[in-house]
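Please read the structure below before turning to the comments.
All protein chains of the complex are present and in place, except for one that has been dropped.
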Amino acid sequence: MSAAWEVVIGLEIHTQLATKSKIFSGASTAYGAEPNTQACLIDLGYPGVLPVLNEEVVRMACKFGLAVNATVAPRSVFARKNYFYPDLPKGYQISQYELPIVEHGELFITDGEGNEKRIGITRAHLEEDAGKSVHEGLDRYSGIDLNRAGTPLLEIVSEPDLRSAKEAVAYMRKIHTIVRYLGISDGNMQEGSFRCDANVSVRPRGDEVLGTRTEIKNLNSFRFVERAINFEIERQIDVLEDGGEVVQETRLYDSGRDETRSMRSKEEANDYRYFPDPDLLPVEISEAFIDGVRETLPELPDDKRRRFVDDYGVKQDDAAILTVSRALADYFEEASASADAQAQVVANWVIGDLSGALNKEGLEIEACRIPAEDLAGLINRIQDNTISGKIAKEVFEAMWAGEGTADAVIEARGLKQITDSSAIEAIVDKVVADNPGQAAEYRAGKEKLIGFFVGQVMKETGGKANPGQVNEVLRAKLKEGGQ
Amino acid sequence: MSLDKDQVQHIAMLARLRVADDEIAETVDKLSRIVDFVDQLSQADTTAVVPMAHPLDAAQRLRPDAVTEPDERDEAQKNAPALSDGFYLVPKVIE
Partner (left out) sequence: MSSKDLHTQGLMQLAEGLENGDFTAVELVTALLDRIQAHDGELNAFITVTADAALQAAKRSDELRRKGDGGVLNGLPLVHKDIFCTRGVLTTCGSRMLENFVSPYDATVVGRMADAGAVMLGKTNMDEFAMGSSNETSYFGPVKNPWDLACSPGGSSGGSAASVAARISPAATGTDTGGSIRQPAALTGTTGLKPTYGRVSRYGMVAFASSLDQAGVITRSAEDAALLLGVMAGFDARDSTSIDHPVPDYLAGLGRPLKGLRVGIVRQHFDAGLDEETGSAVREALSVLEAQGASLTEVDLPNLDLSVPTYYVVAPAECSSNLSRFDGVRFGHRAENPEDLLDLYCRSRGEGFGAEVKRRILTGTYVLSAGYYDAYYLKAQQVRQLIADDFRKAFADVDVIAGPTAPSPAFRLGDKTDDPITMYLNDIYTIGANLAGLPGISIPCGFASELPVGLHLVGPHFGEEQILRTAHQYQLLTDWHTRCPEGYA
């Protein structure tokens, strides 16, 4: 990317709220049901039906507002956004327009240089999701499934404060972390619970005026966000450097071709004819309600990260990883509480072997096969020299495979470390005696042969000898033999 | 005439209403009369008047988050003009 251009990005993140029922009806929001079995008459926009607002949706929006240091509006208004589309049953989407429920928020990301950067959140408003269209297997038709219609969405709109695709991703990850911490969304991107539109423009560095922007619709993974934005930046710069003009339009990211393309079908000038929805009254939120919600707020990721560094002495970067999800952080804290080791050791296990095992199987921490207390048990066996760090890996794998606690695995597999020094000495003596040549070479100054001897001793003991102890005894014995 | 044919066609497109060629002249004429009639509103002095969206001064009531609507697909789809495997059908939408 040319240094002559500055990139300006704003994101509109749509996050489905994890309610049991829909925003304006009592139909279930569960994912994956047979088509149209969770679209009640209200979701279908049947003649005569009316919307009634779900209290939990208001509570969740309020939680989000407080978490990003925003203003929760004492009065917000639902409006109708009018347009025709088959997945939009009423011919209008109930959304918030002039008076959203949340305004003027902020959060902090780490920018390219490792500095904290404030990103403004213009607003977050409530709206209903649309249904889905299916285009395959129905001949000349598209099939409409309205199960998703009416699922509550919180649309979070950032200020155009983001300056690169990486920052956009960092911001999106941060929002993702926050909504999951708050328990207001499952953040499941495969199921479309968390997706975003990116507004991208470029301008000559130093210019005040924003360039013409394009909007990339419906990005549903962090990777796609980064790629789509980068593609779009390059495309816009190419257009401008060739003396052309960027057209304000909606574009779609094609992940197969890794490119964005114009959505011609949406080119017809949109005129949404917003007006206040006469079926719904203004939403009034009292101070008392907000105070009640505030009391239920969990510790937020930034605070948790700071605490992990300050109270546990965990490294900054590790603390950031551990606090990406509330469940992971909880796991770490639980394991630390039971472990007789430094928290950093626990952190290493959680970030290392445990996360590795989870990733390998594509599991979330919630589905972890080893309870936190058991991981602590394993760490404790290393700490008290029952097993070596190397044996610990084997024990971990056995635990992961469901063979029980560290103690049970150690017992069943006979992995208890040999710490009896007379036993080790006897083995060392045997190994030295069996390899007189190497012993002589060692004594002659080829000290790296110590590794060979350690290996031999470990082989003899099936890896159960304490490596530190073996090392110590070996050096002493080899020295002795030389005298 | 306060409206012309093109304006009416544009509005009709926004409203997804087909206005047949033989209806267009009359539609333009009647709509223009309606628009001229409601133009009287411009005479009213509404400085600092709060727009009234609702006849009653009340706040939105909230319902508890509970699943209360059963699956009524079969009943609801009896009115549907075109169906396949539980989907409502529309002419193929190309994205």
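In order of appearance the chains are A and B, and numbering begins at 1 in each one.
One rule holds for everything that comes next: a residue touches a chain if its C-beta (ideal position, glycine included) is under 8 Å from a C-beta of that chain, and two chains touch if they have at least 3 such contacts.
Since we're looking at a predicted model, the values are computed, not measured.
Within the complete assembly, A:Gly48 is the residue of A:Gly48, A:Gly114, A:Gly206 or A:Gly362 that touches the hidden chain. Within the entire complex, the positions of chain A that touch the omitted partner chain are 41, 44-53, 80, 82, 84, 86, 89-92, 144, 271, 273-275, 278-281.
Counting the whole complex, the residues of chain B in touch with the unshown chain are 3, 7-8, 11-20, 23, 27, 30-31, 33-35, 37-42, 44, 46, 49-56, 58, 60-61, 63, 72, 75-76, 78-82, 88, 90-93.
Methods note: only the chains that are shown with their structure count from here on.
Chain centres here are Cα means. That of chain A falls 41 Å from that of chain B. Note for the complex: chain B touches chain A at residues 14, 16, 53-54, 58-73, 76-77, 82, 84-95.
On the chain A side of its complex with chain B, the touching residues are 19-21, 25-28, 34-42, 44, 46, 52-58, 77-78, 84, 86, 133-135, 138, 140-146, 252, 263, 265, 271, 273, 276, 278, 280-284.
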